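The complex appears here without one of its protein chains, the remainder shown in place.
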Amino acid sequence: MSEPLDDLYRDILMEHFRYPRGRNKLEHVHLHNEGQNPVCGDEIEIALELEGEKVKDIYVSCMGCAISVASGSMLAEIIKGKSLEEVKKIAEVIKSMLKGKESRNELELGDLEALKGVRKFPVRIKCALLSWTTLIDAILAKEASKKAQISSSE
Amino acid sequence: MSEPLDDLYRDILMEHFRYPRGRNKLEHVHLHNEGQNPVCGDEIEIALELEGEKVKDIYVSCMGCAISVASGSMLAEIIKGKSLEEVKKIAEVIKSMLKGKESRNELELGDLEALKGVRKFPVRIKCALLSWTTLIDAILAKEASKKAQISSSE
Amino acid sequence: MKSTEQLAVTKNISGNGNGFDPEVIRRDFPIFKRKINGRRLIYLDSAATTQKPNAVIDVIDRYYKFQNANVHRGLHTLAEEATTAFEATRDKVAKFIGGVKREEIIYTRNATEAINLVAQSWGQANIKKGDRIVITQMEHHANLVPWIVLSRKTGAELVYIPITPDGFLDLKDIGKIISANTKMVALTQMSNVLGTINPVEDIIDLAHKRGAVTLVDGAQSVPHLPIDVRAMDADFLAFSAHKMLGPTGLGFLYGKEEILNNMEPVVFGGEMISEVKFDYADWNALPYKFEAGTPHIAGAIAFGSALDYLNALGMENIRNHEKGLIAYALEKMKELDFIKIYGPLDSERRGGGVSFNDKDIHPHDLATFLDMMGIAVRAGHHCAQPLTRLFGVNATTRASFYIYNTINDIDALITGLKEARRYFKYE
Partner (left out) sequence: MKSTEQLAVTKNISGNGNGFDPEVIRRDFPIFKRKINGRRLIYLDSAATTQKPNAVIDVIDRYYKFQNANVHRGLHTLAEEATTAFEATRDKVAKFIGGVKREEIIYTRNATEAINLVAQSWGQANIKKGDRIVITQMEHHANLVPWIVLSRKTGAELVYIPITPDGFLDLKDIGKIISANTKMVALTQMSNVLGTINPVEDIIDLAHKRGAVTLVDGAQSVPHLPIDVRAMDADFLAFSAHKMLGPTGLGFLYGKEEILNNMEPVVFGGEMISEVKFDYADWNALPYKFEAGTPHIAGAIAFGSALDYLNALGMENIRNHEKGLIAYALEKMKELDFIKIYGPLDSERRGGGVSFNDKDIHPHDLATFLDMMGIAVRAGHHCAQPLTRLFGVNATTRASFYIYNTINDIDALITGLKEARRYFKYE
């Protein structure tokens, strides 16, 4: 088929889609969120087990297309062992990458580079971002509730 | 000015506009109604004094354009002495005339023939009909209430 | 299906003796000159919105170029011409749906707004706690969410007519569902997901016996079937212009005069009033009571031309043409063992598009793949999320047809489905 399509469905991406990482349930869940793509009804569930500020383990379950499933799988792979601050940074880089901005990329994106092909398919960007926005929303909510606790205990 | 305009503002019509008939208040009012043209806010008030089923006298007061004032004045002129049934018939004939239907005209329309020029100005038809619809509504309402009285006293 | 049968179907479609030839029709639609990703456009998304013929586009063009004016309140030539043309379409719509009164036709933005008008105006005034609203499990969000909200606001219960696994309404308990306390029965005449044509006459008949008022969502049926709303006896009928060759931004509510007369307007402003004082406002007569502000004049005038076009083709012919297409598409898809079809398999009892899924390829990926071949299909929940979930999925793929589609389009789709499996390495 045509070139942009091959660029979208790169082998690495399809490999993640077929064998998604992070499908094992966690023992301890410290962060949990569910997400939806209202355009199509795709659904995702994400859970994190933390060790201090670091991601010890992650669970991602996505009912969706190849792009959203693969993106969720790549997420599971890359954030393991990272701090929540690092995770937020990676999410930012991926967002800019998908929106076509040249990222002054100091970060090692690994397989996530494969998402670049999505740029030529604007309607699919939401699919690629579903897992990331779901995760980031959860992190931000956690931070907000922590702040609220701190200020109320002051 | 152009021909259709002369046909609209015929001399007879302008004469009625300048010297409208039926401007004297009645002693006895047996039928009364007020009308409005929602497009422009023009207002009309009509009152009848009856003698049996016949129109003994009529009062017409119209705040409006030349067409509606003249039409009201012609109405005042023609219905004097006529029965309410005859009045309804004349109204029907005028409606068809204005809507461009050839009226198989057995009725003597007199000055009302001058309204024919309105046909070429569809937006002005409402002006020409304002007095007539206001009057007919009053007659129909009277008939309806009479019927209701009869059936309730049966 | 063998190639001889195939031929028969083709004949049935284009050779029905009424001069209905989609190949000729296509020439009236400039969009088919366009290439998509280097391929010829195969447009299978008419249930979302149809393409427009030159006859419609040209009217819009001419209107803005040489006639443009605001309607109703103007005395000058342009205003009068615009008003006459704008009102002429109302007459055509009244005739098109079976010969109703022009006062019974209300211009809205789309079918969605038409249904909302009823839920809001009629609903708020007539639905109370203890009442029942009945809809079906196959409603588009437009005929679902307004009733969820109304039932939440009023405390009335919302009860669904269920569907069978093969995509029909399950009518065995209908006598119980449409109970004595049912005040409104609202249902689609044709499902935008399953294609099912519902027996609206029977359901309306029962509803009326129980004293309920009825609304038919005609967004999918009015463009594709001959409609006689008087025979159907629906109290309300809603539909959109853009799904039947017309422009965007225009829809219709038909309502029985007596009911409309007793309803309060929901949008207030110019044109819908008869008199306004600083502390007082009185409403205009039908249909203007419900049409506040400057309407979509260009759209209405152009839609008159769309109706002329459909009338010239004949709605019976359109229905026959589409029945042939659907039958052919279902036959061809049934041969593909990796495709699951949702909805009735009998083309007599269905119209609209065909919803299906590849057992391995997600509808989004399939739609993207087909698009690269120039084939436009839709993937998602088609604004009928609860229905899609009933079938255990989040999304389906839908190919939907109209007057300009041909057997060739369906063949291209079938080829595309096969190639997708090769591309995604399932074959």
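Every chain is named by a letter (A, B and C) in the order it is written, and numbering of its residues begins at 1.
In this text, a residue touches a chain if its C-beta (ideal position, glycine included) is under 8 Å from a C-beta of that chain, and two chains touch if they have at least 3 such contacts.
Being a predicted model, the structure only gives us computed values, none of them experimental.
**Student:** Out of C:H224, C:K256 or C:R378, which touches the unshown chain?
**Tutor:** Going through C:H224, C:K256 or C:R378 one by one, C:R378 is the residue touching the chain not shown.
**Student:** Using the definition of touch stated at the top, determine which of C:I25, C:A207, C:L250 or C:L325 touches the missing chain.
**Tutor:** Going through C:I25, C:A207, C:L250 or C:L325 one by one, C:L250 is the residue touching the chain not shown.
**Student:** One chain isn't shown here. Among C:E113, C:E322 or C:D358, which residue touches it?
**Tutor:** In the complete complex, the chain left out is touched by residue C:E113.
**Student:** Going by the contact rule already stated, which one of B:L31, B:I67 or B:A114 would touch the omitted chain in the full complex?
**Tutor:** Candidates B:L31, B:I67 or B:A114; residue touching the omitted chain: B:I67.
**Student:** Decide which residue listed in C:A88, C:L158, C:L313 or C:I414 touches the omitted chain of the complex.
**Tutor:** C:L158
**Student:** Contact with the hidden chain only, please: which chain A residues?
**Tutor:** Where chain A meets the chain not shown: residues 36, 38-39, 122-124.
**Student:** May I ask you to list the residues on chain B that touch the chain which is not drawn?
**Tutor:** 1-2, 4-5, 8-9, 14, 39-43, 63-67, 121, 124, 127
**Student:** Considering the whole complex rather than only what is displayed, give the residues of chain C touching the chain that is not shown.
**Tutor:** On the chain C side, contact with the omitted chain comes from 30-31, 33-34, 36-37, 41, 43, 45, 48-49, 51-52, 56-57, 60-61, 64-70, 73-79, 109-113, 115-116, 119-120, 137, 140-142, 144-146, 148-149, 158, 160, 240, 242, 247-251, 266-273, 275-281, 292-299, 364, 367-368, 370-371, 375-380, 382-383, 385-386, 389.
In this text, only the chains that are shown with their structure count from here on.
**Student:** Between chain pairs B-C and A-C, which one is joined by a greater number of C-beta pairs in contact?
**Tutor:** Greater number of contacting C-beta pairs: A-C.
**Student:** Can you compute the centre-to-centre distance for chain A and chain B, using the mean CA position of each chain? Integer Å is fine.
**Tutor:** Their C-alpha centroids are separated by 77 Å.
**Student:** Averaging only over C-alpha atoms, locate the centres of chain B and chain C and give their separation in whole Å.
**Tutor:** That pair's centroid distance is 46 Å.
**Student:** Could you state the distance in Å from the CA-based centre of chain A to that of chain C?
**Tutor:** 38
**Student:** Which chain B residues touch at least two other chains?
**Tutor:** none
**Student:** In chain C, which residues are in touch with two or more of the other chains?
**Tutor:** Within chain C, no residue touches at least two other chains.
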